[in-house]
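Note that this complex is displayed minus one protein chain, with the remaining chains in position.
Showing chain A:
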Amino acid sequence: MNIVVLVKQVPDSGTERQLDSSDNTVARASADNVINEMDEYAIEEALTVKESQGGEVTVLTVGPDGATDAIRKALSMGADKAVHVSDEAIHGSCAVQTSAVIAAALSQLEYDLVICGAESTDGRVSVMPALLSERLGIPHLSGARKLTVDGSTLKVERQTDGGFWALEAQTPAIVSTWDTINEPRYPSFKGIMAAKKKPVETKSLADLGVDAGTVGLATATSQVLDFAGRPPKGEGVKVTDEGDGAEKLVGFLASQKLV
């Protein structure tokens, strides 16, 4: 089973993240960039499927040159090879445009299964797998907390608030995963060394046959017009217990719509 796993590099969600005030896009150059946390679960799932079914795992990344760090990490975890789509013109693309680029890259690859994280911690639009499913005409099994592969049949437990839905589809298909699906492995020292020798193919928009004029900030379907930082933490509210502490607390929680 050949698997393509989509990997995005994002600014570390555990650090102070910024937008670039010149064009209101995510400030990537100055950030501490890491693999999108959710994608590590997708990589793990791809490797697990490969271990039981055979085949190859290809990492597909759309991102600036610096995204090679994320690719290298995925390769050091055990993926076999990578395709890195990098082109200045992609800067500032919206999800719809990006999905066209990824779809074009995917159609140059052989795959039975595409796995990706359910969302990225920078954009958080969570629509990429659905957009790709539409563009590629393949089923989308979304929000997986469990994936089983039986020949060409894929079974997914789709996580919901109250439990799960059982979904089933034939390959080729796209599966998006939540962090409940597995425990991602660490790279190993051997994996780190092996990663250096694994093939990474870099592609431009021209290589994919995508017209540069159809992507990028200028023609994006959505744009960030303005932004502001989170307001600084306020003083907070002190509840003094004069025998009615519990009531006051409940009143406060209710006023914040927390209960």
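Miscellaneous remarks
Going forward, contacts are C-beta pairs under 8 Å (C-beta built on N, C-alpha and C of every residue); 3 or more make two chains touch, one makes a residue touch a chain; residues count from 1.
One rule holds in what follows: contacts and distances are computed from a predicted model.
Not every chain of the complex appears here, and the one that does not is recorded in UniProt as "Butyryl-CoA dehydrogenase", selected from "Butyryl-CoA dehydrogenase", "Branched-chain amino acid transport ATP-binding protein LivF", "Transketolase" or "Tryptophan synthase alpha chain". For the options A:L109, A:I192, A:V224 or A:L249, the residue in contact with the chain missing from this view is A:I192. From the set A:N2, A:N36 or A:S76, the residue in touch with the chain omitted from the display is A:S76, counting the whole complex.
Listed for chain A, the residues touching the missing chain in the whole complex are 12, 14-15, 32, 69, 72-73, 76, 186-190, 192-193, 195-196.
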